[in-house]
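Take this structure, written in structure tokens, and hold onto it; I'll ask about it next.
A single protein chain has been omitted; all remaining protein chains appear in their positions.
Note that the chains are named A and B in the order they appear, and that numbering of residues resets to 1 at the start of each chain.
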Amino acid sequence: MATVREKGYSHWDGRLSARRFPWWPITRTGIQLAFRKKRFKLVFAGAFVPSFVFLVGLYISERLEDFKAFVRGSDRLLNISPKYFATYFTNDSFLFLIVLVLAFGTGGLIADDLKHSSLQLYFSRPLGKKDYFLGKMSVVAFFVLILTALPGLVLVIFKLIFAGSFKFFLTYPWLPLSILGYSALLTLFFGFYVLLLSSVSKNGRYVIILIFGAYIFSNVLSGILQGIFKIPALALFSIPSNLQQAGAFIFGQKLPHDVPAAWSFAVLAAICGLSAAVLNRKIRSVEVIK
Amino acid sequence: MTASQAVRQVFGFFGFLGRRTGKARVFALLGLMPVVLAVVVRIVFHSRTGPLASVFTEILMVFFLQFYIVILALFYGTSVTAEEVENRTLSYLITRPIPKPAVVLGKFAAYAALMFVLVAVSLGLSYFIMNAAHLADPALYLTFLRYLGVLGLGILAYGAFFTFLGTVLKRAIIVGLVFGFGWENVIQYFPGSTQRFSIVHYLKSLLPYAPEGRSAGKGVALLLFRLEPTSPLLSILALAAITAAFLALACWLFRIKEYLYEE
Partner (left out) sequence: MSVVIAAANLSKWYGNVLGLNDVTLELEEGITGLLGPNGAGKSTFMKLITGQMKPAIGTVTVRGRRVWNNPEIFQGLGFCPEHDVFYEDVTGWEFLTGLLRFYGYAKSEIAERAARALAVVDLTEDKDRLIRGYSRGMRQRIKFAQAIAHDPDILILDEPLSGLDPLGKRKLIRLIKEFKNQGRTVLVSSHVLPEIEALTTRIVLIHQGKILAQGDIPFIRELIEAHPHQISVRSSDPRALAARFVGDRSIQKMTFGPDGQTLVVETHKRDEFFGRLTGVVLEAGLEVEEISSPDDNLQSVFEYLVGK
């Protein structure tokens, strides 16, 4: 016998199918929200300026004869080797631009959820803490990888195209792996770093200040300590210095500070560990009001 | 109620609120860093006064001048207006019988006072710890007041500029960060008049040049690197003009602008 339903609410009796990536809607929404901010697109486009500059450098390096008049003495500067790529990935302005993009585009990832008490909305769906965390982390990963791995690999490809041979790749076959490895390190570190600070406050402006402030403060503190005590190991207090140490190690270059690279990796891992511990405590479906 | 009375009442209200928030405690904790460093340095270098004095003037002042007051002014300055719009509490203020500019001026004054206290405590403790061996010297106190005056003027100038940014822009914090830690850090090292297009140039022009115990001009202090100083009088006038101009602009904009809450 057919069931006749009234117009109005009727309970859905269907079966939920398990999604392979339940965190994907969180990631997709996070990326869309970032691009909706008016000036973010400008900032994001600006973050590609270093890649463009280095791409031009690659081109000039293959056409030095043509540009000799403009670039006297640059054959040393434009010697394309893993050092060129290490310089690209570890220079201060590039790392600063990544922090700027992340502060602007992803600072509110958890802060906005706390502000609008949305955590309950997430966890009333078939989502666990792991899915929530993966979804948010993937937003950061999207932006960092687009600014690091993508232009890095494109630079290698363009080098091969401009050179017209695979010689560069055969000389440095591990270079793409270094690019991917360092991009993964930056992604992981900045993911934990941004999410940690985003979970600390409901105030989006304060979170942006924290993301920038902690990054710059670590550098200032390290500079002050090194200025006073003249101990190279004090560079470990600086986030950008640790990232540059790790980058130099991954690209097989001379370390910028007289400190074992393993210590820098340990500091970065410690920050990630602290972040994981704080996030595990902060992200819960019930808010306790004292 | 007169405009000045209104400003006083707004000052009182936000002075109370500003002290209450957790963020003030975080910034106070940040201000403890130079104090802790001062203690550590005194313990390590307790027998050598030269390095102690230079540590304060050449190193710790970098923290105060190029980081601490900038980050404080950036947060509190943009908060004057942006905080009310983000938190949707603006309705409580502009539906009271007080002129709109009084809200800007009163809140700015309250936050400037709070920042000044945070900086003064941090500066005072770190300075006198570093110079504990010379507490009987009256010149020490004059120098301290001079440093405090410079940082106070910095709070006012940066605070006014960021207040203006917060009144006119939705995402003032990003522009503020680029200005405070990008422009200010780069332009001050440009030769010639270009340096004068930064607030920090005028602040550095007011600093005592020679650290305690050293003859003037010996070595080049980090803080004064490439500085082509402006005269102290002109520097004070410039900073006062920057403060007054940006506050006036902020008041005018706040009076004529409508602020819509994001739904």
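Note that contacts are C-beta pairs under 8 Å (C-beta built on N, C-alpha and C of every residue); 3 or more make two chains touch, one makes a residue touch a chain.
Bear in mind the structure is a predicted one, so any value in this text is a computation, not a measurement.
A.B. asks: Using the touch definition from the top, which of B:V10, B:I155, B:L177 or B:L206 touches the missing chain?
C.D. replies: Of the candidates B:V10, B:I155, B:L177 or B:L206, B:V10 is in touch with the missing chain.
A.B. asks: Residues on chain B that touch the omitted chain in the whole complex?
C.D. replies: Here the touching residues of chain B are 1, 5-6, 9-10, 12-13, 16-17, 20-21, 87-100, 255-256, 258-261.
Note that in this section only the chains that are shown with their structure count from here on.
A.B. asks: In angstrom, rounded to a whole number, how far apart do the mean CA points of chain A and chain B lie?
C.D. replies: Chain centres of chain A and chain B, defined by C-alpha means, are spaced 31 Å apart.
A.B. asks: Looking at the complex, which residues from chain A come into contact with chain B?
C.D. replies: Listed in rising order, the residues of chain A that touch chain B are 37-39, 43, 100, 103-104, 201, 203-206, 208-209, 212-213, 216-217, 220-221, 223-225, 227-229.
A.B. asks: Under the touch definition given earlier, write down the residues of chain B that touch chain A in their complex.
C.D. replies: Residues 23, 30, 33, 37, 41, 44, 51, 55, 58-60, 62-63, 66-67, 71, 74-75, 78-79, 82-83, 86, 170-171, 173-174, 177-178, 181, 222.
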